[in-house]
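One chain of protein is taken out of this complex; the other chains stay put.
Labels for the chains are A, B and C, by order of writing; each one numbers its residues from 1.
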Amino acid sequence: MVTTRFAADDDGDLDALYQDVAEADLQPLWLLKGLLPEQPSAMRPHVWRAKTLRHLAERAGDLVGIDRGGDRRVLGLAHPDLGGLPFATRTLWGAVQYLGPGELAPAHRHSPSAIRFVLEGSGVFTLVNGDPVRMEPGDLVLTPSYAWHEHHNPGNEPMIWFDGLDLPLIGNLDAVFFENGPDELTPYDEVPVSRSEQLHGTAGLRPLYVDSSLTQQPAEHRHSPLMTYRWVDTDRALDTMLAATGGRAAALRYVDPLTGRDMMPTLRGEMHRLLPGHRTPTTRTVGSGIWVVHRGTGASVINGVRYEWGAGDILVAPSWAAVDHEATDRADLFLLSDGPVIEAVGLARTETLAHPQTVTDTVSA
Amino acid sequence: MVTTRFAADDDGDLDALYQDVAEADLQPLWLLKGLLPEQPSAMRPHVWRAKTLRHLAERAGDLVGIDRGGDRRVLGLAHPDLGGLPFATRTLWGAVQYLGPGELAPAHRHSPSAIRFVLEGSGVFTLVNGDPVRMEPGDLVLTPSYAWHEHHNPGNEPMIWFDGLDLPLIGNLDAVFFENGPDELTPYDEVPVSRSEQLHGTAGLRPLYVDSSLTQQPAEHRHSPLMTYRWVDTDRALDTMLAATGGRAAALRYVDPLTGRDMMPTLRGEMHRLLPGHRTPTTRTVGSGIWVVHRGTGASVINGVRYEWGAGDILVAPSWAAVDHEATDRADLFLLSDGPVIEAVGLARTETLAHPQTVTDTVSA
Amino acid sequence: MVTTRFAADDDGDLDALYQDVAEADLQPLWLLKGLLPEQPSAMRPHVWRAKTLRHLAERAGDLVGIDRGGDRRVLGLAHPDLGGLPFATRTLWGAVQYLGPGELAPAHRHSPSAIRFVLEGSGVFTLVNGDPVRMEPGDLVLTPSYAWHEHHNPGNEPMIWFDGLDLPLIGNLDAVFFENGPDELTPYDEVPVSRSEQLHGTAGLRPLYVDSSLTQQPAEHRHSPLMTYRWVDTDRALDTMLAATGGRAAALRYVDPLTGRDMMPTLRGEMHRLLPGHRTPTTRTVGSGIWVVHRGTGASVINGVRYEWGAGDILVAPSWAAVDHEATDRADLFLLSDGPVIEAVGLARTETLAHPQTVTDTVSA
Partner (left out) sequence: MVTTRFAADDDGDLDALYQDVAEADLQPLWLLKGLLPEQPSAMRPHVWRAKTLRHLAERAGDLVGIDRGGDRRVLGLAHPDLGGLPFATRTLWGAVQYLGPGELAPAHRHSPSAIRFVLEGSGVFTLVNGDPVRMEPGDLVLTPSYAWHEHHNPGNEPMIWFDGLDLPLIGNLDAVFFENGPDELTPYDEVPVSRSEQLHGTAGLRPLYVDSSLTQQPAEHRHSPLMTYRWVDTDRALDTMLAATGGRAAALRYVDPLTGRDMMPTLRGEMHRLLPGHRTPTTRTVGSGIWVVHRGTGASVINGVRYEWGAGDILVAPSWAAVDHEATDRADLFLLSDGPVIEAVGLARTETLAHPQTVTDTVSA
């Protein structure tokens, strides 16, 4: 048997010890509960509804301006299980951002990496290190770590997009740096195609030089050179995959075309297309994810609870939660996750359950 | 100018908006302060003294047994700037562990990775996946992610070692798994050299096969196959480096001999030797570190405060803190850091300051 | 001084030694000249003319059928400096292949890797592991190591294409394997887009799964999953690069979209576009290359000799030769080289000369 000696009965001595331990900025491991749980995690799934998000974003658009300091009109998803922290999961920031007609959000840059996934509106330009990227619904736009970025809405309609950042992770790593750009915004041309797409937008063709200047990425290549992945491409690629195979569900990952690895070292993006009537296998994965419904309707079962959803709804699936999906209308789900980080620390683990989950509760759309 | 529209003056509308936003589990980014600081981090350095650590560990040894549930007699470093969390930094767990003569700590395993660095005592065996590793002062012992480990003290003297884990990081990634082993401990031979050393302990010689069995590591090679790095080797290697160059300071990194990369994907270990009278350049590095004084005396200046130290003292240097060291007696400093994680997320950054720091305060040993 | 002892004068003894050495299947290094030259290589550049190649290919088309055994109607470039070997350089096989209307070339596979670059004709299908790839002028088609491949010309016009293989290299490595497929050809659909393009033809979008089947490449990923790079894409990408920068010359490398590395481990493919009147810098590179003129006219200076060229001409540039190009009409040059092998063995080296080459001779088109 394991026990080697019995603890002293004399509580007075123990109490004195514990008091001295605390005063020395120490804590006895044997009194700490929950530090090493058998499995992740105590967090529950959570859903935010498109209608609420749009309604509140619009009201904020009416009442709150965008100026230096705030910089952005953003409503952050604050998961109720995170004790008031403004985070969607322990590693991911999720939010909706609203930019009204004619509005501008000034340049800044930061060490956390970000993506934008367009929910509604058209014709906004995000300048990434000065390169104007036109934004349309379903487009994914990157603003990698330390890249200057600013948003311009030159049109007549507002735009709402989903913001995803690795901010909680980078905050916990004590690695956040932030810098404001100039107050004046950058002039730009309203080109349909960004320079990053011109250089890196064709599969398998890698720019080598122009005149005598090499156009290759530097050795320290940390993120995709492509600043946007177009919905028109994503849509066609998924169609093709399903048509070519007769499949009922398919997915793509957004990757760095120069390495095939995730678009940025901390954030994984995927688009999953489900045809009606196909229920995906139930899987658990280490790491957390935010699902954004781009189009269609359906339901996801997460740890036994069925969450019905429609376009614009946002669901959080915690680490190691059992998850499956089923569409009622053809549906496209955008997934943002911390997968690359989980892989980098050597803890990637995915399990497919042998049987569909039993539904114990339903949260209606 | 950047500002696009002014915020409404009508506080009633705004208040209502903020209330609705909160009820919808959202938070307005523009009200969140400190989320994106210009630099890391608000944490201060901190020091724990050898004398206190040993005294409290011994008292715990007298008063608290080791049994299933507690499993280990460990006092965790609880940095006073972390609001009561039992962590040395936001990513690192540090602690002292005490194992009395004849004591045993039963087998368990977990997804967080750990190292042990022996401070005092001799002749303890840690079994790592059943491979007995004898522990002597200055030895570094690994218990990688998911490796079963148990501790045996067959001798007549207690042992105190420093425990370092990536537990806060893995906790924040919601990736902690834990499993108890059998209550009965594993029988073992008191061999001087572990099997891992027999196979991987000679530089540049990689085992290929025995009979028809390949001895190579699997493709998913995640951590060093060497479970211990001996003080006798480390000591000689540092001596040689200094003797060969006439240098006054030198350092080694503990690496996976099959890849040259850090010993484990989340933890970096280094040994720094300082001869008296040499002050190291002042550097800032993204990521946090725990310095354990193995031998000698000296002082480190961290963000302008001079911390004097001696053998067994433990200092925490926060992310991006300015740090330099100077020995009064020849000193050996063991460093545990989260460097590999910072590199994996693409945020590694080190800066050497042009001038020595001005000392604004001194914390005596 | 270096010499340590003088050689014996007694030629009789030496002669006897050399005879015994030879009989023992040995050779004295000190008698071998040219084994370790100061620089590569004694090979000269060489040019083959489009007119000759087409004329001879057509005559072969009239006179020689395609049947099992021969398998292909191919005229191999036999560099006159290679002593009768049928190779373009010491590492590269180059050839023109002719497939008449209605002709078929049966399936085989081999360990050497191959590319096809279409010179003339339209509508041929190459089946790569059963996947039909339609071929048009300027298209690059891969038949990687061990991939089954067969050619079908269902149309009314002949096709001529350039064949490039790593055959001399793989032969020298004693690593050639060859296997015939069935005598009967494979039925196929005349689809405009191959399955490989459907799955991997969009930059940055990586197929993840269809239904429950992962579509990811296996861990041992050795070559591009994309079997063709379309001229229409290459042409547009080069246009864009030049238009975006105002440049006069630009180049693209054909890469594996899942890794960004060369399309196959032994063969590098590039397309270089030159606008009239721009002379490229003169460079030397370790490794040999075959330049195929896709369109336009101009001249290349190689080791001081000016070679004029037009569409369909093929030039060999030996290792370490000084090379520059100039177009008279806008020109597109396809380059096939052994660059990845030179890099793999650690000997990549490129030098840009400070001054343009002096032309000592001209070879007219």
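As a convention for this text, a contact is a pair of C-beta atoms (placed from the backbone, for glycine too) under 8 Å apart; a residue touches a chain by one contact, two chains touch by 3 or more.
For clarity, every value in this text was computed on a predicted model and none was experimentally measured.
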Original post:
Any idea which chains on screen the missing one touches?
Top reply: B, C
Original post:
Which residue from B:D71, B:E103, B:D174 or B:D256 sits in contact with the chain not drawn here?
Top reply: B:D256
**OP:** Using the touch rule from the top, list residues of chain C that touch the missing partner.
**Re:** 1-8, 10, 13-14, 17, 20-21, 24-30, 32, 35-41, 43, 46, 48, 52-53, 56, 59-60, 62-80, 86, 89-91, 95, 100, 102-106, 110-112, 145, 166-179, 183-185, 222-223, 264-266, 286-288, 318-320, 338, 341-342, 344-347
Original post:
Taking the full complex into account, what residues of chain B touch the chain not shown?
Top reply: 195, 198-212, 215, 224, 226, 229, 233-234, 236-237, 240-242, 244-245, 247-260, 263, 270, 278, 280-281, 352
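Quick note on the criterion: only the chains that are shown with their structure count from here on.
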Original post:
Among the other chains, which touch chain A and chain B together?
Top reply: none
Original post:
Is it true that over half of the residue numbers where chain A touches chain C are used by both copies, so same, or is it different?
Top reply: same
**OP:** Find the geometric centre of each of chain B and chain C from their Cα atoms only, then give the gap between the two centres in Å, rounded to an integer.
**Re:** 52
**OP:** Provide the list of chain C residues touching at least two other chains, using ranges where the numbers run on.
**Re:** none
